[in-house]
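A single protein chain has been omitted; all remaining protein chains appear in their positions.
Labels run A, B and C following the written order; every chain starts at residue 1.
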Amino acid sequence: MERPIKTLDDVTIRFAGDSGDGMQLTGTQFTNTAAVLGNDLSTLPDYPAEIRAPAGTTYGVSGFQVRFGSRDILTPGDSCDVLVAMNPAALVTNVKILREGGTIIVNEDSFTDKNFKLANITSNPLDDDSLNRFQVYRIPISKMTASAIADMNLSPKFVEKSKNFFALGLMYWMYNRPLDVSVKFIEEKFGEKDAKVAEANLRVLKAGYNYGDTVEIFTTRYEVKPAKLPPGKYRNIMGNVATALGLVAAAKKAGLELFLGSYPITPASDILHELSKLKNFDVKTFQAEDEIAAICSAIGASYAGALGVTTTSGPGMALKTEAIGLAIILELPLVIVNVQRGGPSTGLPTKTEQADLLQAVVGRNGEAPLCVLAASSPADCFDAAYEAARLAIKYMTPVICLTDGYLGNGAEPWKVPNVNDLAEIPVTFAKDPETFQPYARDEKTLARPWAIPGTPGLTHRIGGLEKQHITGNICYEPDNHDFMIKLRAEKIERIVDDIPLQTIEGAPEGDLLVVSWGGTYGTIKVAVSEAREKGLSVSHAHVRYLNPFPKNLGEILYKFKAVLIPEINNGQLIKLIRAKYLVPAIGFNVIKGLPLRSEEVEEKIYEILGANHV
Amino acid sequence: MERPIKTLDDVTIRFAGDSGDGMQLTGTQFTNTAAVLGNDLSTLPDYPAEIRAPAGTTYGVSGFQVRFGSRDILTPGDSCDVLVAMNPAALVTNVKILREGGTIIVNEDSFTDKNFKLANITSNPLDDDSLNRFQVYRIPISKMTASAIADMNLSPKFVEKSKNFFALGLMYWMYNRPLDVSVKFIEEKFGEKDAKVAEANLRVLKAGYNYGDTVEIFTTRYEVKPAKLPPGKYRNIMGNVATALGLVAAAKKAGLELFLGSYPITPASDILHELSKLKNFDVKTFQAEDEIAAICSAIGASYAGALGVTTTSGPGMALKTEAIGLAIILELPLVIVNVQRGGPSTGLPTKTEQADLLQAVVGRNGEAPLCVLAASSPADCFDAAYEAARLAIKYMTPVICLTDGYLGNGAEPWKVPNVNDLAEIPVTFAKDPETFQPYARDEKTLARPWAIPGTPGLTHRIGGLEKQHITGNICYEPDNHDFMIKLRAEKIERIVDDIPLQTIEGAPEGDLLVVSWGGTYGTIKVAVSEAREKGLSVSHAHVRYLNPFPKNLGEILYKFKAVLIPEINNGQLIKLIRAKYLVPAIGFNVIKGLPLRSEEVEEKIYEILGANHV
Amino acid sequence: MSDTLTQVQPVKLTIKDFQSDQDVRWCPGCGDYSILAQMQRVFPEFGRPKEKIVAISGIGCSSRLPYYVDVYGIHGIHGRAPAIASGVKIANPELDVWVATGDGDGLSIGGNHMIHMLRRNLNIKVILFNNQIYGLTKGQFSPTSELGQVTKSTPYGVIDYPFVPVSLAMGASATFVARAMDRDPKHLQEMVRRAEKHHGSAFVEIYQNCSVFNDGAFFQYTEKETRDDNVVYLEHGKPLVFAKQTKGIRLNGFTPEAVSIADGKYSVNDLLVHNENDSTLAFILANMIHDPNLPRPMGVFVSLDRPSYEDQLDQQIAKMKSKKGVGDLQKLLDGEETWEIQ
Partner (left out) sequence: MSDTLTQVQPVKLTIKDFQSDQDVRWCPGCGDYSILAQMQRVFPEFGRPKEKIVAISGIGCSSRLPYYVDVYGIHGIHGRAPAIASGVKIANPELDVWVATGDGDGLSIGGNHMIHMLRRNLNIKVILFNNQIYGLTKGQFSPTSELGQVTKSTPYGVIDYPFVPVSLAMGASATFVARAMDRDPKHLQEMVRRAEKHHGSAFVEIYQNCSVFNDGAFFQYTEKETRDDNVVYLEHGKPLVFAKQTKGIRLNGFTPEAVSIADGKYSVNDLLVHNENDSTLAFILANMIHDPNLPRPMGVFVSLDRPSYEDQLDQQIAKMKSKKGVGDLQKLLDGEETWEIQ
């Protein structure tokens, strides 16, 4: 049956169900299709720390939000337009982020007394007034799934597990999307092992699609046109994958082998998983016994002439503290990726946060400066990781690259760079026994030479004790220590000449500058644009380089009457900026394990500027 | 032979020799005698990282500086009046800190070609003009020692090892000190095991004394009268011992067992050594396999109802990072003592530094606030440790107590407190199953209840995942997380109401406020007093509480035209103060592994105030 | 320091008393459920008030156990449970301290704390859930994963030679080492009982099925159909027989062999007789894992007498108190030499 098709600029769908319901897969499939259709998009997976908590409970709910559009999509959306809820728990925990008038699609079959109890509700929310503000579609998804494959003699458990494809098919119909991306996926994923399983899943997917087409409850279909992105070749990419690719690309460009020493930890493990597939790229991944061994092995690898990398998250980062100090005094290249998550301690392991910034910049014993930078979007993880590697090699220093759970797990379209266009990363290993001194310095960068074992005539020893300028010998001389501490600091400061000036979106002066860093880029850009559209004098500076800061950051700050720094932490960048530039910056800190919402930032802007709400 | 006796206000002697020459013992003996004579004093042991580097080398030189006087002694002295050098290496490495016209006493017998070579010098410094500015006494210490015990049939090695007592005896004579403290020491230390050894050492000590008396090369003797300290009972104490006693005293006052989980590390190990002697005080010391196990065991002990303590230095502190985060979210009392040393990494393990402040305050993953305070002198380590324990228990939080190598190894007279006068440390364990909630809060302090295993009806579980307000159950709720992060921060902030207001030495307003923290107290007090005596408008605020800062610190800062913050680091307190109070404080950073010198701070004050030097 | 003074009558509790009010959040089909249940079933037998029991864990699916047992507990940080537990036990030796850990938590990041705790012989009981995988982080290999195993972090197969947890514990001079299986509840209960009875560190490895990331890893040992042929139960003083009494283990030199005792060549008298007090034998039995033709031993590998750490510490304290007298704080502060200033 043909339905009228309505064109929308952007749509946000949230799939929610049990951890075992395959919501992450469903969301990813929908995302991939949107990507291939040329939509801009942004995703927010949101899953519990338990692998598969008991079915039906609220703490077992796993969600995946995808926003896609024909215009620039910068955030996964403060609220969603459509909520697909596979059971009551998924409904009650997610309905609060559905916009007024939004659409709810529920698996009616799961609305049983048992599930109400598990979801801690006393009555059926579909039957009371609580959902009046929304458009609710009750669909017997389980039953429809079962009947789609009734003749195939599959277990009830299988039926349960494949019902997500029904929901996916239905959404494809509703948003007028082709099935082929998912068809191909199912064929590849299941086809090889079990043709029957593939067949069944395909049938369910199509049943969902056809259900929309046939059943007369949906009056409209929607369409979201391709986005007008800059011309080029695009792919959809998750942040953690982008990080992995950035590291490989940097190593290749530098002509080095990539060595990853890592220890699994949510939400960073996917970088390890990605890289461990790349054996044919001479990528060596070493899953160490812990995070300390992981970073130490990477230090050893760098000494031996590889690009040493270690990847982790919060608690793992804490464990690396001592060894980072060693890498700093050894002055070896090392990339440390911290995919930040909710803290303190184990905290909220599957949620996002930006609370490891001060740790990255100053959280070590002794004076131990290094370079810190942060990625601003899932695709930007590629550039951030690449840049971290470039600086690490050029300045012979560890560099911390901060991403976060939202960036790492989120996805967006990425304009794939041409390998030839990537910045060169020249590497010169020391070779000359006549002139070699382990702690001699490049005049410009202050980097010491990289002399790798195997090189004739350059045997030398380095270590964690203070070293004599030039020779690198152990040295307890008071003046030398003072000199070396300041020299190491100066080396990091000099990176300032190697990084771009701070840019600013909006006017270069005005009433308010909003300063952001890391994964909040999109949210804050949206908030500032909205405020500017409403006539307010507000600009946005997103700081990628957190140590050292870009040379012109101070100048920029001083041109505004007020500075606002929203962060998903209790005020960290703000401390660094206030300390360095003595500007009375104001913080905005919402620490909920979730990306900031553009709206709340916008409101804060209005509050500061004394403007009227909306 | 009677010599004229000249009275001096204060004297600084530096004993220097090989690591095997017993200079630390010699210095300590001289110190103890000065203490018993009622001098005020301050010491600075300065030894190499090698246990006993090859004899005669410059890097094997071990020094001990003691300053004693009849007036307030606040620092071990920027320069020394007397240098006792047991060999050429000791002379060349130490002569630079001898004041113009100072006295050098050398063991002439060690001035051999072999030793010149080991000391990297080409000629005998006693024979050229290099020591013209000093009064040099060449004494055949080795020969005199040998002849004092020639009839005792002792090995040449023994003679070598006991010559330090000759030097000590000579210094006793020179400064008109009685021998009895050291006589008693020798009798107790050696007497039991080997009467002959005791006898020999006593003879050598007396030989040194008599040498001064007999030989006609010294024209004057000196006397340093007792200091006019406030009335009371005094003892001489090293900082690390004071820390240990502070912890025991706090535990006793609180009625708790003291549990120390520690791992040896210079310069903190002595705290472990001291406490491990105190079995009859129910002090349990657990030398763990590493620093992580050390702090984790202390956390376990606190959970079980003891006062859990862990002690360490730089690299060990780094390793504890993750577990400190756990202690913060568990909200258990825990005292963490960091005896700071030169960094980064292994750095200068036996030297002092103040470079772990930012790590203490913000160096953890996630938002992990805790209380930080620092000791200001060796004896003050007692009060600082005591106060750390008091706050840890009252606020159910880890507290970091910062001392440093200079404080830990240095000594000074300590007015021994009366146990009854020590602040009370009330402890209430939760008991009532009816009302108990693991994360309920005290209204005033926001502390949660301490419920220890064994208590009927209170079984409960705590852990590193975010917890629900009141119940303490695992909770991934976004709003709860934001709430809990801010609540934990608020709890630490509230300590402000429990700590004294910031005091100030000098006028409460003026041209310059010098702000200091930790072990630089004495040095900076001297510098500021000198400058004030010269008519400059300068005051001194020494900040003990580093997180939170005292309530009135801002007010104080704002009353001065300029603020100077000298630190033995590259600028750490200054970052915290600038960030919080937005004052354009100026740093003064000399990082040489040594205490600051009052003179250099004074110069900096003159520079800032545009005053003329001296 | 025994608590007989305060606690004359053993307490009578039931399984219910050891169930906490927290919802159990493991995956359906996870072997952890059984381990939890067996512990809850056996704990009441100890006759100890539940308030005297403390459960400590690290991080991992297995490490969630303390939440579900209604005793005191700490869900610690990854790998550190033995260290936290050591502090608890030393501070208050009256408490029964249990550690719940996984093959990753207890043998990878926490391997050092584990071996040090075992050598010190603190009276702490370790239940190590070995599922040969990292469950909580979704399927990377662990130090007990098998060579060639394909996991998220080894798409082309594991090349790290695995630990044999029992051997490792033996190498660390453990005084009690046992092995059990999630799917043999009675035997598992017995091992929990034995661990409790042992005075010193007890290390119990449990084969545990991770139904999501390593389903069936131990099925050859745990499932009814194959268990008899693939498992030999160790009993002190008894010969090693298996396969419904048709086969047994005999020693050829130091090398164990599986032999038939049904076909007349060998009889029960030729078989190896288990001796829990022999650590060499335990090492031999531990290494049977390397021979695919041999059944997997279950039971108590070794049980040795050695003073516990905390007993020795308490003795040292008592001795020093009787020698020096109970410490006087004022005297301690005064030190050896003081002087008065008027």
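Rule of thumb we're sticking to: contacts are C-beta pairs under 8 Å (C-beta built on N, C-alpha and C of every residue); 3 or more make two chains touch, one makes a residue touch a chain.
The model shown is predicted, which means the values in this text are computed figures rather than measured ones.
J.: Any idea which chains on screen the missing one touches?
T.: Its contacts among the visible chains are A, B, C.
J.: For the chain left off this view, which of A:Val36, A:Ile121, A:Leu154 or A:Leu487 is in contact with it?
T.: A:Val36
J.: Would you indicate which residue among A:Gln29, A:Thr93 or A:Asn236 is in contact with the undisplayed chain?
T.: A:Asn236
J.: With respect to the chain omitted from the figure, which of A:Ile292, A:Val372 or A:Ile568 is a touching residue?
T.: Considering all chains, including the one not shown, the answer is A:Ile292.
J.: For a quick check of understanding: of B:Ser42, B:Ser110 or B:Thr285, which residue touches the chain that isn't displayed?
T.: Per the contact definition at the top, the residue touching the missing chain is B:Thr285.
J.: Just one of C:Gly111, C:Gly135, C:Pro239 or C:Pro295 touches the chain that is missing; which is it?
T.: C:Gly111
J.: Can you work out which residue in B:Ser276, B:Gln437 or B:Thr471 touches the chain that's missing from view?
T.: B:Ser276
J.: Contacts of chain C with the missing chain: which residues?
T.: Here the touching residues of chain C are 108-109, 111-112, 115-116, 119-121, 143, 156-157, 159-164, 167-173, 254-255, 278-281, 283-284, 287, 306, 309, 312-313, 316, 319-320.
J.: Spell out the interface residues on chain B facing the chain that's missing from view.
T.: Interface with the chain not displayed, on the chain B side: 20, 49-55, 57, 59-60, 263-266, 269, 272-273, 276-277, 279, 285, 287, 289-291, 315, 345-346.
J.: Which parts of chain A face the unshown chain closely enough to count as touching?
T.: 32, 35-36, 38, 181, 226, 229-237, 245, 248-249, 252, 257, 259, 261, 278-282, 284, 286, 288-290, 292-294, 296-306, 308, 322-323, 325-326, 330, 416-419, 452-465, 473-474
The working rule: only the chains that are shown with their structure count from here on.
J.: Calculate how many whole Å lie between the centre of chain A and the centre of chain C, each centre taken as the average of the chain's C-alpha atoms.
T.: 39
J.: Nearest whole angstrom, what separates the Cα centre of chain A from the Cα centre of chain B?
T.: Chain centres of chain A and chain B, defined by C-alpha means, are spaced 45 Å apart.
J.: Please list all residues of chain B that touch 2 or more other chains.
T.: Only 322, 325-326, 330, 463-465 qualify.
J.: Going through chain C residue by residue, note those that touch at least 2 other chains and give them in order.
T.: 59, 75, 77
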